[in-house]
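Missing here: one protein chain of the complex. Every other protein chain is in place.
Chain lettering (A and B) follows the sequence in which the chains are written, and residue indices restart at 1 in each chain.
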Amino acid sequence: MNKSIIVLIATIAFFSCSTAQKTLEKSTTGTSDIKKSMIKALEWQEAHPIFAIAPTDWTEGAYYTGVTRAHKATKDMMYMAALKNQAYWNNWQTFDRLHHADDVAISYSYLYIDINDGRRNFVDLEPTKKFLDAHLFENDEWKAGADKSDMGKTILWWWCDALFMAPPVLNLYAKHTNQPKYLEEMHKFYMETYNQLYDKEERLFARDMRFVWTGSDKDQKEPNGKKIFWSRGNGWVIAGLALLLEDMPKDYENRPFYENLFKEMSTRILELQPSDGLWRTSLLCPETYDHGEVSGSGFYTFAIAWGINNGLVDKKHIPAVKKAWNALAKCQHEDGRVGWVQNIGAFPEPATADSWQNFGTGAFLMAGSEVIQLLD
Amino acid sequence: MNKSIIVLIATIAFFSCSTAQKTLEKSTTGTSDIKKSMIKALEWQEAHPIFAIAPTDWTEGAYYTGVTRAHKATKDMMYMAALKNQAYWNNWQTFDRLHHADDVAISYSYLYIDINDGRRNFVDLEPTKKFLDAHLFENDEWKAGADKSDMGKTILWWWCDALFMAPPVLNLYAKHTNQPKYLEEMHKFYMETYNQLYDKEERLFARDMRFVWTGSDKDQKEPNGKKIFWSRGNGWVIAGLALLLEDMPKDYENRPFYENLFKEMSTRILELQPSDGLWRTSLLCPETYDHGEVSGSGFYTFAIAWGINNGLVDKKHIPAVKKAWNALAKCQHEDGRVGWVQNIGAFPEPATADSWQNFGTGAFLMAGSEVIQLLD
Partner (left out) sequence: MNKSIIVLIATIAFFSCSTAQKTLEKSTTGTSDIKKSMIKALEWQEAHPIFAIAPTDWTEGAYYTGVTRAHKATKDMMYMAALKNQAYWNNWQTFDRLHHADDVAISYSYLYIDINDGRRNFVDLEPTKKFLDAHLFENDEWKAGADKSDMGKTILWWWCDALFMAPPVLNLYAKHTNQPKYLEEMHKFYMETYNQLYDKEERLFARDMRFVWTGSDKDQKEPNGKKIFWSRGNGWVIAGLALLLEDMPKDYENRPFYENLFKEMSTRILELQPSDGLWRTSLLCPETYDHGEVSGSGFYTFAIAWGINNGLVDKKHIPAVKKAWNALAKCQHEDGRVGWVQNIGAFPEPATADSWQNFGTGAFLMAGSEVIQLLD
């Protein structure tokens, strides 16, 4: 075959490559690519509304918290349009169990809109205030400590996910309305959870009391004999810590506690990062479900990148963050869907390329929003 | 390089460009392809909400019944997300004419969610119960038989479409709440319709009394002199029968009536299948609008495949079902839209490649959901 024919054919093949898209290896290092991935994730998620029990529940709360971060990082008004749209149709309501941290997570987005949209008489923070006051100051079954189950529902925030759901809202509400008492109360309950669920040796949170070892033969173990530390559960905590630290007064007396906890966990999470960049759903027993999981990994990527951007994590970890983001980006389908998200749960379970959830998209957006700033 | 080679390459390049997706012959035989077509249909329909008078009306009722079947067959949670989303925003309401079978069709989806989502305090079946009680037990103009029009509104379900709208809801409600009286009452009204509209000779339902021959010169006829049997109208009946039989107690005394009717109609519908697989909008006068119509054909494909899957239709008809599905799949646009759907109506009218309706998408999903099981 004639050489010039080969060249010509090669040329045709090259130009026909716009074809590509589907198969072209995505370059994810530039912020422009990250922004495109994020917008596609938003568009897909908005086109596929999902919730557990209501559009004001924690799944939407976590998702729209991700949308606030994406807006903050990019100023793309598509994010603000989505935020306002959900808030309007949700009529600025929390979900309805006032003792349950999950049900106020959505208020983080309402606060963000109030602070950033700048339209008078638009945001209604009354339902949020009503929730927070009842949540902090009214009695309930959990605070009463009457629970006899093995989950340890004897404190307000008895499961570690709660540290993402309520504390950042309380902290931001305190700042926005200039009422430090909400922060102070937050700290009180935070310490209860920390004391109950934080494993100082492993520097990780048990999801709830079922996973805290007591020395009994009945203690739950992974197949490899280790403790069960759930990736997303710790993701909730460390992402929540980054959110907290961002809006916590620099001179707040308990700020060092949160900074130290954040640093401790960041270091540990970095130690545990698998070589392909994405954390497994069980942190100490990665071999059980040996594939990256996006919700936990997204929260870790967000938190660590935030730590670097804010001087709490060493810049030497930038490559780890880039590796994580590149791996996260590969979990996104061509149409924007963020896959490899473990479904709603409370302990390690597997995900698939197709498994998705709004909070997984939220974690993805949170990760991207800080990685952009890391690269800028 | 030889000139003719250049020309050839240019020609290939040119033609390969327009190729484009649209004309690529879809392989529709595998269940994986069917599942993809179904998800695309759902995504397109969710992005193009439509209703006649409200999102709780029969058009949405039929569509979301299709979504329940798709979820049941595939367990893809995208269907459940869509079901819950509409139900939440519809606040579990029926539409508001309590004597009108159309207005309770949406409750089939509410019942499905209650049975399958398993979340306590989520589904509100009170509006459905209120509707059903009024529908069955309160007097109204139609039951009173005072109507003097030619449509024969002298029984509760005076048009054959009604047999899809209300009976499956009553049957499933009876089963789910363990109250056989709803099934018994259903049967009473079903028989009235059967007696009024079923043509035992043709083994098809007239849409309403306008199309029942009386021997008068004024009897409505097709151009070829035959009776007018509307494809979608009979689709409503036979698809409704499959839904009924699925949840009707095996030992229910009147079950044999429904099984026989289902078999009789299935046989007749199969006899009438055009060679390209899709039924025309006028069953006995296919030449009037000589193109396949998707809503009627989708319901037939669903019903006959269900019959095979459940032992009521002989397996020798599997090729007919496959042919029907392959032809249905070709009516779907590249972007997911299900075309060739006759618009809202009450007798044979033409469709086009572009004409769509949510209930047509529902019929498509119902068909796909049973064909998957047939092939598995």
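Criterion: a contact is a pair of C-beta atoms (placed from the backbone, for glycine too) under 8 Å apart; a residue touches a chain by one contact, two chains touch by 3 or more.
Since this is a predicted model, take the numbers as computed values, not measurements.
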Residue of A:E43, A:E202, A:E246 or A:E264 in touch with the missing chain, whole complex considered: A:E43
Residues of chain A in contact with the chain not shown: 1, 5, 9, 12-13, 16-19, 21-22, 43, 46-47, 77-78, 81, 84-85, 88, 119, 122
Interface residues of chain B (partner: the chain not displayed): 2, 4-5, 8-9, 12-13, 15-21, 24, 47-55, 343
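Note that only the chains that are shown with their structure count from here on.
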Length of the line joining the C-alpha centres of chain A and chain B, rounded to whole Å: 42
